[in-house]
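The complex appears here minus one protein chain, its other protein chains still in place.
Going by the order they are written in, the chains are A, B and C; count residues from 1 in each one.
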Amino acid sequence: MTKGRLEAFTDGVLAIIITIMVLELKVPHGGYFEDLKPLIPVFSSYILSFIYLAIYWNNHHHMMQTVKQVNGSMLWANMHLLFWLSIIPFVTGWMGENHFTIASVFLYGIILLLSSIAYWILQTIIIKSHGKESILVKALGKDLKGKISPILYVFGSLSAFFNIWISGGIYILVAIIWLIPDRRIENALKGN
Amino acid sequence: MTKGRLEAFTDGVLAIIITIMVLELKVPHGGYFEDLKPLIPVFSSYILSFIYLAIYWNNHHHMMQTVKQVNGSMLWANMHLLFWLSIIPFVTGWMGENHFTIASVFLYGIILLLSSIAYWILQTIIIKSHGKESILVKALGKDLKGKISPILYVFGSLSAFFNIWISGGIYILVAIIWLIPDRRIENALKGN
Amino acid sequence: MTKGRLEAFTDGVLAIIITIMVLELKVPHGGYFEDLKPLIPVFSSYILSFIYLAIYWNNHHHMMQTVKQVNGSMLWANMHLLFWLSIIPFVTGWMGENHFTIASVFLYGIILLLSSIAYWILQTIIIKSHGKESILVKALGKDLKGKISPILYVFGSLSAFFNIWISGGIYILVAIIWLIPDRRIENALKGN
Partner (left out) sequence: MTKGRLEAFTDGVLAIIITIMVLELKVPHGGYFEDLKPLIPVFSSYILSFIYLAIYWNNHHHMMQTVKQVNGSMLWANMHLLFWLSIIPFVTGWMGENHFTIASVFLYGIILLLSSIAYWILQTIIIKSHGKESILVKALGKDLKGKISPILYVFGSLSAFFNIWISGGIYILVAIIWLIPDRRIENALKGN
């Protein structure tokens, strides 16, 4: 029951975050194809952020399947994660509207970094409460993806001061790493 | 469980998409009936898009009833569908605010086309995972509606370059085709 | 299952409608109490619409408890209801921002009227599918509230052309009629 409501609330918040980002795609006043041109950077950053939020929903969804009981720390760690994810529409809009300035590309990476740390905290609390023999621990294994992502975000953010295209490339790379099918939790659940 | 959360997230996103479209109906500064006139095109396109999203929700809802197990590919195919549907408020607003320019009517059809392709991909993945003897396969039969819609969207989009009223007529036609009661899945579920 | 998803989608849409109305309460640029004065009409109409939407949620919630099976007609009648309810934030904002002009007060009543008709259609479809001996029929009894409300909305709307305060009074009156505790469905469910 408790778990159901935590998932429902998280789903609600993620659904809203992912959707209000579209509001940054402001309807242009002109009705010609040329009028869409200035929206290309906003649209590109929308796609990237949509994928990131979809990955978070996906991973959250799989992780929660392994959870048996929810406690207060999990509720708060989850809220903390939602807080950073809720900032994503803002940084997405800022990056897109100002055509990828150094500051905005840097900040985008920082928010991704803070989100990934928040996710890691939530994961750690779940593992702690379910024990080292839990499905989640088995599923994560060495958790290479989880460990490498924050490092890549740091590199990505800092690269913005040299060349924003390197940052962009790194952010896209991390998204691809997570998009590659990963059946760890599915397999661990079956094997149990 | 998994299926429940996929449905809940989809419902959340669709509910938000369908509702934020209303935000494009910007409250006019004057308080007379005349002040509503410029909103007529925005309102018309709102009605059309509302019906389209309602049809998607309805079909998605019926299709998911036939699903027994959810896998990673389905989650991503679903996300892909939600992505294109999330662009509908933008194209709706663009079309309405610029009084149905060629470019906006064309793009509206393209987004409908991409949404229908995304739906078809999701449907194909579900069929693939449940087998050719599944309820969904029986229910779809020849899936005439599903096959004819994308073709009509292509025609509708291209017609915009000749006459936007033809496009509009085709978009309305497709909506009517889907609104006609269609008990395929309901019957297939009962017969099983 | 089906019923659950219909409720979830309706809850989502209603939750969003009720909440995006707050966005019409635009943050004033000044920081003094006087700067809030122009918001009083917007705030008043927000309160009224909030109560109306809460009544709809409440009644919908009770009505759905009596539903055993959901069919296609119900899904569409429900969508039709959500459509008119989704216009409420717009008319609320229009009425509030233009300080209750005749046109806006009239239109507000019309939308309430159309919503109540849509609700009545949904109710009729549910009754038709569950039979005259159903819990809902017993619960509604003569359905005095349901019958008198549309008539009052018509009077309220037309009164705007004479005196908007009469309209306002009638709209508030209908809300009060529905707020008066009404245990019809609760009792019918218990007695069954």
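Heads up, the rule we're going with is that a residue touches a chain if its C-beta (ideal position, glycine included) is under 8 Å from a C-beta of that chain, and two chains touch if they have at least 3 such contacts.
Fair warning: this is a prediction, and the values are worked out from it, not measured in the lab.
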Would you mind spotting which of A:G93, A:G109 or A:P150 touches the chain that isn't drawn? A:G93
Among C:W57, C:W120 or C:F155, which residue is in touch with the absent chain? C:W57
List every residue of chain C that touches the chain not included in the displayed model. 7-8, 11-12, 14-16, 18-20, 22-23, 25, 27-33, 35-36, 47, 50, 54, 57-58, 61, 65, 179, 181-183, 186
Can you list, in ascending order, the chain A residues touching the missing chain? 1-2, 5-6, 8-9, 12-13, 15-17, 20, 23-24, 71-73, 75-76, 79, 82-83, 86-87, 89-90, 93-94, 97-99, 101-104, 107
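As a working rule, only the chains that are shown with their structure count from here on.
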Can you report the angle of the rotation that maps chain A onto chain B, using C-alpha atoms only, to the nearest 5 degrees? 90
How many angstrom lie between the CA centroids of chain A and chain B, rounded to a whole number? 26
Return the distance between the CA-based centres of chain A and chain C, expressed in whole Å. 37
Sequence positions of chain A contacting 2 or more other chains: 12
